[in-house]
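Below is one structure, written out as structure tokens, with a few remarks after it.
Here the complex is missing a single protein chain, while all its other protein chains stay put.
Let's look at subunit A:
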Amino acid sequence: MKIAVLSGKGGTGKTLVSVNLASVSKHSVYVDCDVEEPNGHLFFKPTELKKEKVSIKIPLVDEDLCIGCRKCVDFCKFNALAAVLDKLIVFEEVCHACGGCILLCPTNALTEKDKAIGEIQKGVSDQVKVISGILNTGEESGVPIIKQLLKDINDESNPVFIDCPPGSACIAMESIRDADYCILVAEPTIFGLHNFKMVYELVKIFNKPHGVVINKCFDDENENLIEKYCNEQAIKVLSKIYFESELGKLNSNAEIASRKSEKYKLMFTSLLQTVIEEVPHETVTHS
């Protein structure tokens, strides 16, 4: 069972939800796909860390073979190549490693070269296997790291909780590709609703079963924007998490609330139970 936790904007509570669900699930796997700013490890503080580099294949130019035909420059959708005085310049940080330029080159002047773009760290925290992807600063795309992360957990028999990158761009799509269920975390503000709609569109396009956790709710609010929208669209609301200084303090001290407090343990156990009941038994995959 793979559960992806995503949200339209950063700071809504993806990590809070995914870290705590993984914790109350006992034997589980937590995967941090938010490779541009992974932070789940700050809560889990995993031990027995193992690190492995992730590389992509970028073009390497043989200047003696390059005839300056510029087929590669014209082809590159990411504008990672420039032809200057009949020499080819490769902008490694801009390259998305699609390999197209290498295929096109009529004189075989381009070959593949490995370039490290980040790493994967694996460790253990109590009964949770903690896996984090880390993209090096300045790199254009974290997709290759996410692909490797998800390949690594393909055969997991324990529940997997995927902490996704914020938004609905390529890296979020890649993170939910194999998920059996998507939890959309949203906050009840106008901005929160706007961005929630974007990820809601995304899970609909991917045909993923989904439900919503509304975070940062107030007791006395007249109208909860997310709840209203979910009711109108018949979207399942899994739970509401209220603004509480106790939860805020635990979280900002990088503590896992459900490990520190019986109250939050119950809260997230109940959420997990709701999610498990929602996850369809027949797995939908898009790989």
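In the analysis below, a residue touches a chain if its C-beta (ideal position, glycine included) is under 8 Å from a C-beta of that chain, and two chains touch if they have at least 3 such contacts; residues count from 1.
Everything below uses one rule, namely that contacts and distances are computed from a predicted model.
Student: Between "ABC transporter permease subunit", "Xanthine dehydrogenase family protein molybdopterin-binding subunit", "YeeE/YedE family protein" or "Dinitrogenase iron-molybdenum cofactor biosynthesis protein", choose the name on the UniProt record of the chain that's been left out.
Tutor: "Dinitrogenase iron-molybdenum cofactor biosynthesis protein"
Student: Which of these, A:D126, A:E140 or A:E255, touches the one chain of the complex that we don't see?
Tutor: Answering carefully, the residue with contact to the hidden chain is A:E140.
Student: With the missing chain put back, one of A:I89, A:L103, A:I205 or A:I276 would touch it. Which one?
Tutor: Of these options, the touching residue for the absent chain is A:I89.
Student: Consider the whole complex, including the chain that is not shown, and state which of A:I171, A:A186 or A:V199 touches that chain.
Tutor: If we include the chain that is not displayed, A:I171 is the one touching it.
Student: For the chain that's not shown, point to the residue among A:N79, A:T107, A:Q127 or A:S270 touching it.
Tutor: A:N79
Student: In the complete complex, the non-displayed chain touches which residues of subunit A?
Tutor: Its contact residues with the unshown chain are 36, 73, 76, 78-85, 87, 89, 91, 94, 138, 140-141, 165, 167, 169-171.
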